[in-house]
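In what follows, a single structure is set out as structure tokens and then discussed.
One protein chain is absent from this view; the other protein chains keep their places.
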Amino acid sequence: MLNYIARRLINMIVLLVAVSFIGFFIIQLPPGTILDVQLQKLRQMGGDVPRDQIKALELRYGINDPFVVKYWKWVQRSAAGDFGTSYLTDQSVGERIWGRLSVSLGLSLFALIFTWLVSIPIGVYSATHRYTTPDYIVTFIQFIGLAIPGFLLALIILIFATRFFNQQVGGINSSEFMDQPMSLAKFMDMVRHLWIAVLVLAFGATAGLTRVMRANLLDVLNMQYIQTARAKGLDEAVVIWKHAVRNAIHPLVMSLGTLLPALVVGETLVAQVLSLPTIGPMYLDALRAEDMYLAGTILVMLSALLLIGNLLADLLLAWVDPRIRLE
Amino acid sequence: MAVDATQLPHTTATQVEDVGQIPQWQLMVRRFRKSKLSVGGMYVLIVMYTIMLFSDFLAPYDHNRLDSNYAWGPPSQIKIVNGQVSTFALKQTLDQVRLQWLYVVDEGHPLPIHFFVQGYEYRFLGIFPSKLHLFGVEDGFQINLLGADKDGKDVLSRLLKGSQISLTLGFVGVVISVIIGSIVGTASGYFGGAIDNMIQRVIELLRSFPDIPLFLSLAAALPQNAPVEVRFFLITMIIAVIGWTGLAREVRGKVMAYRNADYTAASVAAGGSHWHIITRHLIPNSLSHIIVVGTLAIPAAIGSETALSFLGLGILPPAVSWGVMVRDAQTIEAITTYPWMLLPVLVLIITVLSFYLLGDGIRDAVDPYA
Partner (left out) sequence: MTSQPTTPPTTTDDVVRVEDLKVSFYTQLGVVRALNGVSFNIPRGKVLGIVGESGCGKSITGMSIMQLVASAGKTEGGKILFREFAGGDAVNVLDYERNSPEMRKIRGNNISMIFQEPMSSLNPCYTISDQIEEAIRLHQTEDKVESRQRAIEVLTKVGMPNPARIADSFPHELSGGMRQRAMIAMALSCTPTLLIADEPTTALDVTTEANILDLMRELQSEIGTSIMFITHNMGVVAQMCDEVAVMYLGRVVERATVDDIFYEPRHPYTIALLQSIPRLGRTKGRLASIEGSVPDPYSRVNGCPFHPRCPVAIKGVCDTILPEETIVDAAKGHTVRCHLYS
């Protein structure tokens, strides 16, 4: 087992190196540089920039370095724990990313918990009451959930919340709490703001997983060992929850690996609509501003998250299913 | 007392019903028809794509025609006046307090709707130049059946024009990714060994990218001022590049299973060539699966285009797609006051939903046990 984890970790590092190289290449592809964006900004504000100052800035940002040199500089600094200073603001990249990543992770984690808590029982109900009215209703809602992209759902909820409940939804806190230290009132305010985000994030994933859960459980319920369990005289509820669900849950566990990073990055658009301070919009801004160090770092971090998520899912799967443990 | 069964004459075969003898595809069609929702989804899509083909003919105006007299204009009212189907001229006034345009229907000025009128020039199906449009009103006035946007552009015309991109981009992207995925997946699963290993490494690498950020970075790298056709093509390629890996994996799995099936072994034993085995045994067996996965990938691709355009990284104005239109509907103020701006959202949801229903129905029909 340890051997296996070690092998996976090494493989992960190799992949991350490849991802960082390719990712960095893609990110610096767009014509123009961060300097152009900066200079344009300066000129818009009315200032003209002298030629030699531009030269100095170019040198400082390494604008004219060949790609490989840029990449190497970035990697060297990242490896030293210094993710660089974003061109866009003067904050350090690390600090900015962590601040945002924590909000993203928190939201995604809640969304994930919500997804599981809802999709498993509903999927089980739907499978055990196949072809009944509630099953049709659940199926219909699932399709709606799959069909509405998250950001559109966010938009719709935003309208309803504003129009009918007169609730301020965007952002993470109401304006009056913005600069206050954490308190119960602020926390409650945050909950009021974030439940929509969690709901929106979880909705699509919940719809998908409910469907998967239903299909799997239907498969498992046809298995001989379910009859064996029934033949023992077990209560149907025990048969379902102890014997069937445990075997039907594999894909859900596997989805954990992809779901967490997907939720973390999937909120890009939702966050855009709800103006949440998460990692997605930050990545987008970095791309737009051609802030390649920031964008590159986020990309590699998300990729690491994805790979770690997959590894965790595989380990969890081995724990759930003894057959996998041997391999 | 024993009766020897073998000495007795043959009895007629039993009245075997036709259940076992219907061709496989007919059984699939039969099963597909059972699912009313999926059949409904299929019809909705047929209608939508038909409308798309005739979109220029059905659209009364060019999708970029501006008319400040109709900024945020409401959907036109239709009544029968003097025996003619008519709409009415609008009186535009400015609400000084809220800074909004107010429109009053001028009942005294009916505008009869003319059918088969001459309008802007377009190419029908991209080939035949034409100026014919289904309907229109007198020049100098505008009919906005579904309202107008902030510049007075006709929402109906934009929806129709936008369908040309929104309904095809995702579709083409998925078709390309299905082709790549099937070829690569089949090669990987059939030949195995070093080829398989290499392909799997590449797929693994591509899949270690979180897809949405990769999507965004690739889209951000697209040239900003390229013509719409080029952008369309490039976005299609992005969808294909990101999408093929999943399909390749699934096809590989299927092909590997079929490769080990007895009938493949029999074909190998009989001296079947690689080409023969792949085209006769592996592809036909995997085909239904490929179609299902493809159908279910289309709505996701449509969603991706919308998302990109919404973020300003996909299709860019002056071209129009439903995503571009959703971008206009971004502000709460816009949608609460002008609800018709949400129509592209509705149309998108219906399209995506129909594709999911169709795909789900095909999957159940193809493989009732999955």
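For the reader, a short list of remarks on this structure follows.
The first chain written gets the first letter, and so on, giving A and B; residue counts start at 1 in each chain.
The working rule: contacts are C-beta pairs under 8 Å (C-beta built on N, C-alpha and C of every residue); 3 or more make two chains touch, one makes a residue touch a chain.
Quantities reported herein were computed from a predicted structural model and do not represent experimental measurements.
Screening A:Q40, A:Q53, A:S102 or A:T228 for touch with the missing chain picks out A:T228. Residue A:H243 is the one among A:K70, A:H193 or A:H243 that touches the chain missing from this view. The omitted chain makes contact with chain A at the following residues, 223-225, 227-236, 243, 246-247, 320-323, 326.
We take it that only the chains that are shown with their structure count from here on.
Centroid to centroid, with C-alpha atoms defining each point, chain A and chain B lie 26 Å apart.
Listing the residues of chain A that touch chain B in their complex gives 15-16, 18-19, 22-23, 26-27, 29-31, 143-144, 146-149, 151-152, 155-156, 158-159, 162-163, 215, 219, 261-262, 264-266, 268-269, 272-273, 280, 283-284, 287-288, 295, 298-299, 302-303, 305-307. Contact residues of chain B toward chain A in the complex are 37, 204-205, 208-214, 216-218, 220-221, 223, 299, 303, 306-307, 310-311, 326, 329-330, 332, 335-336, 342, 345, 348-349, 352-353, 356-357, 360, 369-370.
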